[in-house]
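The complex appears here minus one protein chain, its other protein chains still in place.
Labels run A and B following the written order; every chain starts at residue 1.
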Amino acid sequence: MSSDVMAIQSAEATGRPWVEVLHEWVTTVDHKRLGIMYILYALIFLVIGGVEAAIIRIQLMRPNNDFVSPQVFNRMFTMHGTTMIFFVAIPVLFGFANYLIPLMIGARDMAFPRLNAFSFWLTALGGFVLYFSFLGGSGLYGAGNAPDIGWWAYAPLTAKAFSPGHSSDYWTIAVLVAGFGSIGTAINLISTILCMRCPGMSLGRMPLLAWLNFVMSGMILIAITPLSAAQIMLLVDRYLGSHFFDTQAGGSAALWMHFFWIFGHPEVYILILPCFAFMSEIIPVFSRKPIFGYPVMVAASVCIGFVSMSVWAHHLFTIGMSAYANSFFTITTLAVGVPTGIKIFNWLGTLWGGKIQFKVAMLFCIGFLFQFLIAGLTGIMLGSAAFASQLSLSYFVVAHFHYVIVGGILFALFAAFYYWYPKITGRMLNETLGKLHFWLFVLGFHMTFDLMHVPGLLGMPRRIYTYEPRPGWGIMNFLITIGAFIQGIAVLIFVWNLIISYFKGAKAGNDPWDAWTLEWSVSSPPPAYNFATIPTVASRRPLWDRKHPEDPDSRYE
Amino acid sequence: MHSESGKHHRPQAKSLSRFAGVLVLLAGILLAAGLCVASPHDNPVPNIFKPESTPADWVFHLSAFVLAITGVIFVIVFSLLVYVVTKFRRRSGDDGREPPQVYGSNQIELSWTVIPILIVLVLFLATARVLHQVQDAPKPPTAVEVTAIGHQFWWEYRYPALGVVTANELHVPVSDPAHPTPTFFKLLSADTDHSFWVPQLAGKTDLIPNRVNEMWIDPHHEGIYVGQCAQYCGTQHAKMLLWVSVDSPEDFDAWIRAQKQPAKHDEKELVGKRVFETTACMNCHAIAGTVATGRFGPDLTHLMSRRTIAAGAAQNTPEKLRLWIQNPEAIKPGSLMPAMQLNDADLDALVRYLETLR
Partner (left out) sequence: MSAVTTPLSATSSDWTLPYRGKVAMTCLIVAEASIFAIFVVAYLYYTGKSLSGPTPREVLETPIFYTICLLSSSLTIHFAGKLLERGKQGAFLSLWLLTIVLGGLFMYGTAQEWHRLIYEHGLTISTNLFGTTYYSLVGLHGFHVTAGLVMLSIVLLFGLAGRVGPEQSARVEVLSLYWHFVDAVWVVVFTVVYIVGR
């Protein structure tokens, strides 16, 4: 069946003008193609964001360096953060969700295919607007100014008085537009998961990837919108003379901070939940056991979704809130660590008693577990408001959140790539290149982000374009930069692997990993319609039931 | 479809855990080394683990407690991970059968829920105690009061009870535990958000426009303590350095007395004084005892009592002062000091005049 499909597809592919192929992709509403476009879009911006990081690291390599001016540096860290969060992390996670969820729940497409396409193009437009700022920041005849307000854009630095010109507006509009795209996708994901599951797939039987994206989407609805609201307020301040964040008129700078972090903290949980999903799908397959404690994993995920909405002011421990407020946010921040810790234990429980196969995808999962543990523990330190009064706004925080985002999210994404690339393209990624990518990246990652905690503890604040030659700062920053370049090389090896395997990789077949969820029951790549007949399922692992008819899961659930 | 045989997997798991162990060890060594850096007197390290003041002390003790607990958690979970990854790897010669399919265990789930909740409670209580201690500390009558006002990109300090206005270099008295003389701050901002962070003296507190924040320090030893602005405030956020001199009570009183004096009237430098008063300088700067009362920039009455200019961006030497006035972009690009467009003669006279402001 799969070879027939591929034959048909390749027959269609040959002899068609490239304009026609391009038009097909640009106008597609197919969730698989949109998923691929999201992922490719994110990969391009990953490289661009990486270049911005490289510039930052070269400038910080030694004290009083002059590789770039302070103005350029400030634009670099603003663009790096904004790009990575809004135009890399969100799109790539949406890409995987888009591609996989209909397949995993036995549906032919998402609930609203045209809304899907519209949301993608909104996000894409946002990225374009943000980067157009390099050309048109002060009006087309200006030299061009990217925003330099930081990705969190605190007031009143963003007021017209302190940020004349249009650079801040590029940030505001780009992120606002991308935010609307995210809301569209979230609506689509929820509708798909609630309304398009195949017969037999109750909510208690759907893959954890579907559950976690469901919780994530719910969070998007109530977390991205505060940012959109605040950005509308900012635009009205800048252009209609209102005073939302105008401290001269009695407005409050802290109000922006609260609104931003009411978005900003749930946002990072929005990013990590799909990565938990990847872990929950991949670790069982390479341990050869079901996920340990499925109901508890669902409950913990929902719990995280709710509790994480109540922790935001741990980003504001230094703004002078009362001891009671600081205590409140301390306990909620520490509390959200409980369901998160439960998940780590459940993954360990899945590995326990299994027969672990160290494919590259699994290596990245193990890296995730190790690094997410450490990131969670530094998070506990930052969650204690009194300790945080020393740690926050320093390189300790930068180290912490990169530990989560690179050591956690990016590692989980790499695992997802190695695991699902065969399904998406029909080819296996090269395992040798993969192992090289993994070890090199681990080396670079730890060199950079383990050491980065030290300057923070030695008093080095964030967002500084240069620093005094204080003892300990120079050597640490130098080594951190070296590690960054090692990571860059590892990522380039990964990109090379993606390209070369597309043409030369071993044929994958339907189910190269001997896995148990519905996407592995169709060809690689799947046909446009996903399933010839919509399947009916009786357990959480429908393919296990098929492969082990003498001992199906349905007997035990 | 089953994957290929497990011949290559044993070295993988062992080398994986060995590598991880080496990494952790290396990281630990580097971390410890990094924190033990020697700190010469003229280039102190703002190390949060070397507190020299009561609030920083309290935070330090709490942080040791938190680190101990998180350290134990790390060792336990890390060991579990290493164990699991080595013991349960697929061996070569494996029979290809699936291992026992275990779906979960409510008792185990309960245990690893209850214990973390208890840890959370303990950490919360310890933290809440320190928070109240620091934030709700009463101000003794012997406290020195300082109002710190953050500007782009310099620090203004006022001692309202003592009648002193100065900039960028802060002097406070050392505090004897038997008769404490802490310094209590009110933190304001004239423009954007800033943050006052001298790690050895206290945790940081932000300076936010249209808001009054408070903090206090209680330094135990005389010396110089450094830090810098910790909240991104614009182009020159990086060069808004903090320099605090903790003086003996006598030295502090002497400093206050000197700062309260108006500028000495030096007959020799009237030309420079005229330049100051007739170009735009006095729009931004104040010199007590003259007609200059500008408040946008730092008070220059006792400019020469400071070791640096431009909030620590350059040493306070005649050459640097001259360069600062002529071309601030060369020292602190993006600062709000304009290039004064003076001819050489005027500039030299002005610098000579400023050099008299002791």
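FYI, contacts are C-beta pairs under 8 Å (C-beta built on N, C-alpha and C of every residue); 3 or more make two chains touch, one makes a residue touch a chain.
Computed from a prediction, not measured in an experiment: that's the story for all the values here.
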Omitted chain's touching partners, listed by label: A
Residue in contact with the excluded chain [from A:61, A:187, A:475 or A:528]: A:187
Options A:259, A:347 or A:370, residue touching the unrepresented chain: A:259
Contact with the hidden chain (one of A:112, A:134 or A:401): A:112
Positions on chain A where the hidden chain makes contact: 1-2, 111-112, 183, 186-188, 190-192, 194-197, 199-200, 217-218, 221-226, 228-230, 232-233, 236, 240-244, 249-252, 255, 259, 262, 510, 521-523, 531-538, 542, 545-546, 552, 554
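Here is the rule we go by: only the chains that are shown with their structure count from here on.
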Contact footprint of chain B on chain A as seen in their complex: 69-71, 74, 148, 150, 154, 156-157, 162, 247-248, 250-254, 287-290, 292-296, 318-320, 322-323, 326-327, 330-331, 334-335, 337-338, 341-342, 344-346, 348-349, 351-359, 363, 366, 369-370, 373-374, 377-378, 380-381, 384-394, 439, 442, 446, 450-451, 453-455, 457-459, 461-472, 476, 509-514, 548, 553, 556-557
Residue ranges of chain B touching chain A (in the complex, touch as defined): 1-3, 6, 9, 12-13, 16, 19-20, 23, 27, 30-31, 34-35, 37-40, 43-49, 56, 58-59, 62-63, 66-67, 70, 73-74, 77-78, 80-81, 84-85, 88-90, 94, 98-105, 108-109, 112-113, 116-117, 120, 123-124, 126-128, 130-132, 134-136, 152, 187, 191-193, 195, 197, 199, 202-206, 208-211, 213-214, 226-239, 241, 312, 333-334
